[in-house]
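Complex shown without one protein chain; remaining protein chains in place.
Note that the chains take the letters A and B in the order they are written out, and that residue 1 is the start of every chain.
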Amino acid sequence: MKKVIMGNHALSYGAMLSRAQVIAAYPITPQTQVVELLSEMCANGILDAKFIKVESEHSAMAACLGASMAGARTFTATSAQGLALMHEMLHWASGGRMPVVMGDINRAMAPGWSIWTDQIDSLSQRDTGWIQFYCSSNQEVLDTVIQAYKVSEKLMIPSMVILDAFALSHTYEVVEIPEQEKVDAYLPPFNPPYRLTPADPHAFGGLTSPDHYMELRYKLQKDMEKVPALVEETGREYEKMFGRYLGQVDDYLCDGAELVFVTSGTAGLTARVVVDELRAQGVKAGNLRIKLFRPFPFEQVRSILSRVPKVAVLDRNISYGHHGVFYQEVKSAMYGLPSEPAIFGFIAGLGGRDITRETYKEIADYALKHDRPEEEIVWIGVKK
Amino acid sequence: MSKKKDDKRIIFNSEQEMPLVAMSLGSMLYNKTGAWRNIKPVIDLSKCIKCGICWKFCPDTSIDIVDEWPVVNYDYCKGCGVCAEECPEKCIVMVEEEK
Partner (left out) sequence: MSKERKMTITLPREELMSSGHLACQGCGATLAMRYALKALGQKTILCIPACCWSVIDGPFPHSSLDVPIYHCAFETAASSASGVRAGLDMVGDKETTVMAWAGDGGTFDIGIQALSGAAERNEDFIYACYDNEAYMNTGIQRSSATPIGAWTTTTPVKHYKKERKKDIIGIMAAHDIPYIATASIAYPEDMVKKFKKAKDIHGTRFIHIYAPCPTGWKSRPDDTVKLARLAVQTGYFPLYEVENGEKWTLNLKIKERKPITEYLKLQGRFRHLKQDEIDLIQAEVDNNYQKILKKCGL
């Protein structure tokens, strides 16, 4: 059934179809519609779930983790300050191997207050051991929530489904809402290997000495390394059942390109439009939209970019004292390979400033003009 | 999990033997806390009135009731002296541990 819905509601539908059983959430702009619709769905009996109206995001994640330990499928959503407030609990989720799925609306961090899109909130959490999916359309958001549960619960690693504030969260698009029965066939009920139950009592998360901690973390990393293959597998399965493939990256005309944009989020789809325009002008452009960011899709990124002479990475974020995060990660992924493209890094769109076709034209001009980057960081659109 | 009888220390030889998360797989009975004490309680059963108070107030569950008498479990007794202090008949005396 097709519906015209906003990105936030795509998250809600995803959680509903995935039969989330416990939702604990705290409102924050621009996430509020996610939880409002879920609240309504619970009230109307469309979704059989407990909705805990917690008093902060930290409590939201804490409650989700408690519910997950009790054996329930859990969901929450947040943004920026809320995600930052949850930081301690994000580590808890991955270390405790609780497969929570969370929607994050990419929003700039304060001060000053900004409700507009920026990737720094979720990227600040890239080390917390969560799987991260960066989505570019409402359809992708809904589908990815369902896939995320499948991947997360198989490996017992939490996932974040990420979308741009306003540019996607509040943008209405046509979305195919899958049928519940088909989703049930794709995503079985949550069946964790262990849970809190008096019938089989264990103490979870107790004092762990240096003799043991490292092995537990080793296990987490090893399981993270299985994610890309599992995303492929579950993505192909989704394609068979629902007609839409959900992969790690979106390769648009990268084969034989002279310049490839590396992008993410809604800016990743704007890039496709620019690629078409450039191609019409005779420039062999391509776009590599990264969807799975954690774990980093090394294989696919290396395979696609090693055949290209120039790469222009667009970051809607910056790690102060270093560079844009996608740039850092792409550069390090490509290091030491026999054919290393010239990698250019661009910062644009911070705090919700628009990323337009002109942004990309500027990026393309710079990259095509220079053999190698002359400045480490190229800022697009800053009034200097 | 605990079922009281297992008092073996669990050792893992590889990460494959370890569970996915930090979770308990055995009891604390392997930890013979009796080694902590310097003084130990000795109960004079001839004065004991079976009031149950020593059993009741032991923070280490180290006084068992055996055939309706209180018996100190010296494997675990930490020698805190609460039993001696609380005994209404003063039939528990704390004595120095032999070296």
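Simple rule for what comes next: a contact is a pair of C-beta atoms (placed from the backbone, for glycine too) under 8 Å apart; a residue touches a chain by one contact, two chains touch by 3 or more.
On a predicted model such as this, the values are computed, not experimentally measured, just so you know.
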{"item": "Selected from A:V4, A:I46 or A:A203 as touching the chain missing from the view", "value": "A:A203"}
{"item": "Listed residues A:I28, A:I52, A:L187 or A:A367, member touching the removed chain", "value": "A:I52"}
{"item": "Among A:G66, A:P309 or A:G351, the residue in touch with the chain that has been omitted", "value": "A:G66"}
{"item": "Touching the absent chain when the full complex is considered, from A:H212, A:K226, A:R279 or A:R302", "value": "A:H212"}
{"item": "For subunit A, the residues touching the chain missing from this view", "value": "21-22, 24, 48-50, 52-56, 58-60, 62-72, 74, 88-89, 92, 195-198, 200-209, 212"}
{"item": "Absent-chain interface as seen on subunit B, which is shown", "value": "1-4, 7, 9-10, 12, 18-19, 22-33, 36-37, 48-52, 55-57, 59-62, 65, 68-70, 73, 75-76, 78-82, 84-86, 94"}
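The rule is short, and it goes like this: only the chains that are shown with their structure count from here on.
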{"item": "Interchain centroid distance [CA atoms averaged], subunit A/subunit B, Å", "value": "52"}
{"item": "Partner subunit B, residues of subunit A touching it in the complex", "value": "95-97, 156, 193-194, 200-206, 208, 212, 215-216, 218-219"}
{"item": "Subunit B to subunit A touching residues, read off their complex", "value": "1-2, 12, 14-15, 18-25"}
